[in-house]
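Only one protein chain is missing from this complex, and each of the others stays in its spot.
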Amino acid sequence: MLNFFTELGSATREAFGKIGRGTFFLLHALSGFGYVGLRPRLLLKQMYSVGVLSFLIISISGLFVGMVLGLQGFYILSDFGAEESLGVMVAASLVRELGPVVSALLFAGRAGSALTAEIGLMKATEQLSGMEMMAVDPVKRIITPRFLAGLICMPLLAALFSAIGVMGGHMIGVGMLGVDDGSFWSQMQSSIDFRHDIINGMIKSLVFGFSATLIALFEGYDCLPTSEGVSRATTRTVVNSAFAVLGLDFILTALMFGD
Amino acid sequence: MSNNEQNIVSIRNLCFSRGARKIFDGVSLEIPRGKITAIMGPSGTGKTTLLKLIGGQLRPASGQVIFDGSDVHSLSTRELFNLRKKMGMLFQSGALLTDMNVFDNVAFPLREHTRLPEPLIRSLVLIKLQAVGLRGARMLMPNELSGGMARRVALARAIALDPLMIMYDEPFTGQDPISMGVLVHLIKSLNQILGLTSIIVSHDVRETAEIADYIYLLADGKIIAQGAPRELEQSDSAWVQQFLHGYADGPVHFHYSADEYFADLLSGVN
Partner (left out) sequence: MQHSKIQDTLVGLFVAAGIAALFYQALQVSNLGTYTSGETFTVSARFQNSGGLKVKSPVSVAGVKIGRVSSISLDKETLESVVEMKIDSKYNNLPDDSDASIYTSGLLGEQYISIDPGPGLSGAFLKNNSKIENVSSAIILEEMIGKFLLNKANQ
């Protein structure tokens, strides 16, 4: 019994220590904005590896999710004779939820784990330490550009996911199942509000991008510099990002769409 | 301040612990300018930690590290960064940045800390690479280099900003005899030609003794012995003799401390 409390205590201490280190890490990374501003090439390089390299998985997944929504939505809605609402259903689910959430989960798996492993290996091979000894702040040089890249790329990826998803839903609904093209779009357009739905979706993906990138970078920076430490940190990145994204999604949905 | 002029680094009463383990317990030593000073000792005695303390990457529990007249651990971050431009460090792994080629790695400190025009940077980098004999390897990526070459590139990078002092962390570990010879030669000649001060942390006795002017032997958080290589050779301390000649048993026991052998064996029987 005593053991349990001891363990609970040390787990709490560990958790708070991590939150504290994470907060300092975030502030430190934010302080590097000026440094990166003077070296835009660093940012561009990271946008390539975080954004461009995630493009394919995001667009293919978006297409399939949209197609599945088109099929399932059609089966459900045709029971009520409301196939014309298929466009609304596909677009609302994508723009509000699936676009930001699924693309953030894919982002954590594709880009987040790569970031953690990269930074963990840099730590293990003393590159971060070496940079420090060359009087270059490794957080500003390594972390800040990656953080910014994640922040910029996540909403773009989510927008791509939703747009391609809507096209996928259209392809199935209108092209294959014969829903009327005009009512597909017009119903969608009359129900989806730009500010309320699309901007809120973008805000969501910005928040997810912030947390998923921060988690990935911090886990890499904070990991034990051994091969086992790096592999554990990579796993933690994917698991913790998924929890963070889904948890934040619930909170944001309640705040945004709860009237 | 004659002491400061003579010694580039003075360490006074340095104490440092990691968890409950005391790594340093009142270490004091001086690194004279223009010389090669070696810090030797068995693995795990915190030799690398000592370099990190000198570089200000770690904070001591107590004691002072004076580098070129300033107390390393009382400086602000900005001052510390400026101080580090005057010291180079060669990491065991080389610590080259893996996403840049050899040329860009050597140019990295120059591009970060100076506003020199690119043609001048190019000339400087080629001069440094020529000094370590790798001018022809400038377009290679770090993963295409052998361990010895990586260390030489790292050395070229460490001297890029013309520091006052270079710290070598285990420069000879895991090298074949030829690269070892090359490194020994490089460390010695760079020290002479560039008027550097060098600190070598190592447990490779033969190579280190060959080039060091002065050696500190470190064990159990204290300095056990010090002196020029030849003086240490003639030391009558059993520990020094064991370390220098690599005897299997001596003051450092072959067996990790344990209960009495027979008692331990028999304790399972009852």
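To keep things simple, chains are lettered A and B as they appear, and every chain counts its residues starting from 1.
The rule is short, and it goes like this: a contact is a pair of C-beta atoms (placed from the backbone, for glycine too) under 8 Å apart; a residue touches a chain by one contact, two chains touch by 3 or more.
Quantities reported herein were computed from a predicted structural model and do not represent experimental measurements.
Every visible chain touched by the undisplayed chain in the complete complex is listed here: A. Considering the whole complex, the residue from A:Leu8, A:Leu30 or A:Leu44 that touches the absent chain is A:Leu44. Here the missing chain is touched by one residue of A:Thr6, A:Thr23, A:Ser78 or A:Ser190, and it is A:Ser190. Only one of A:Gly73, A:Gly112, A:Pro155 or A:Gly173 touches the chain withheld from this view, namely A:Pro155. Contact residues of chain A toward the unshown chain are 41, 44-45, 47-48, 51-52, 55, 80, 82, 91, 95, 153, 155-157, 159-160, 162-164, 166, 185, 188-198, 202, 259.
Operating definition for what follows: only the chains that are shown with their structure count from here on.
Between the Cα centres of chain A and chain B there is a gap of 43 Å. Only residues 121-122, 125-127, 129-137 of chain A touch chain B when the two sit together in their complex.
Those residues of chain B whose C-beta lies close enough to touch chain A in the complex are 52, 55, 57, 81-82, 84-85, 87-89, 91-93, 95-98, 108-109, 112-113, 154, 157, 161.
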